[in-house]
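Note that one protein chain of the assembly has been removed; the remaining protein chains are unaltered in position.
Entry: subunit A
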Amino acid sequence: MSFVPQNFEIGTPVSPVSAMIALKGVSKVYPATRTSASVTALDAVDLTIGTGEIFGVIGRSGAGKSTLIRTINGLETPTGGSVVVDGVEITRLAARPLREARRGIGMIFQHFNLLSSRTAYQNVALPLELAGLSAAEIRARVEPMLDLVGLADKRDRFPVELSGGQKQRVGIARALATRPKVLLSDEATSALDPETTRSILALLKQVNRDLGVTIVLITHEMAVVREICDRVGVIEAGRIIEQGKVFDVATRPRTETARSFLAELNGAALSPSLVARLRQDPCGTCRTVFRLTFSGPLADDPIITRLARHLDTDVAILSARVEEIAGRPFGTMIVTIDNAHGASGAAEGFLRSAGIETEKLGHVA
């Protein structure tokens, strides 16, 4: 039997099989330089991502998203903690086994990072060349990949001859050519228009479903998370401050950051002029402002009409939006209710008992 050092072993189960990726207490501190203080890009991050999941990480610029995703394939070495992918502790691998492990982790990028000197076909072939496959084996893998991403007819085009969306498709085909179990996406749609973004996200979803690839997706757009993620983590200043099922985070955000991402997304966000007029305390002629959040089948309920009838008062809708999150209808509405005779208190009770999440935002004159 040949001697294999502990950290050379591939496939040693370190965590339950259901977890494809497990980060434990991962920290990354960039040391101070002559011109800048040290930066804590990641601060004791714990994260478990299940096999076959699409996990989103959302955060503002500089929150540590890229640093986080790059620890998963060892492009970034954490200063503390451990990263385990498919049972292999990435953080303990020597150079050679790390290269092996990376073949099982595809990655796509905001700026595609295609080689300008290679055609679409040759770009997809690159990881296979690196792995030492023969030309015949490479052809047998690249062509189905180009078919999968819908670019069979562009196989001999150079990146300069492709649109952004097409380039990202090549990027996806390239990332999947080695048949990885994990796909990392660092802002892969940030350079694309909404239409193209949707088609790329649909492709990722398809890849996830058909190939069973676990996807970790980084973004600063809630719309992206909502479109395809199963779960989401909100990162701020190097910490995961909130995580859970997309539907739960999107409908009941617990942190201000998550709320602000949702506000950007929701048509029912407060307009700046309303925010300026909003006051904490009621006044004689004030109307009370509520944010109503209703989900599931309720979204079809003519609740406002029922409310007005029930209270015999008028209800004004300032903004409203019904949309779909993770396949379920979800609505938010900003309404104002005449507060004469304490109607707003009664309204709150009525709405709550109807199963609608009701948040009193304040009062406007």
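The criterion applied here is as follows: a residue touches a chain if its C-beta (ideal position, glycine included) is under 8 Å from a C-beta of that chain, and two chains touch if they have at least 3 such contacts; residues count from 1.
The working rule: contacts and distances are computed from a predicted model.
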| item | value |
| --- | --- |
| Protein that the absent chain corresponds to, by UniProt name, given "Cell division protein FtsX", "FAD-binding protein", "Formylmethanofuran dehydrogenase subunit A" or "DL-methionine transporter permease subunit" | "DL-methionine transporter permease subunit" |
| Option from A:103, A:139, A:220 or A:254 whose C-beta touches the chain left out | A:103 |
| Among A:147, A:161, A:256 or A:314, residue touching the chain not depicted | A:161 |
| Residues belonging to subunit A that touch the chain removed from view | 73, 75, 99-103, 105, 107, 109, 111, 113, 115-118, 126-127, 129-131, 158-161, 174, 178 |
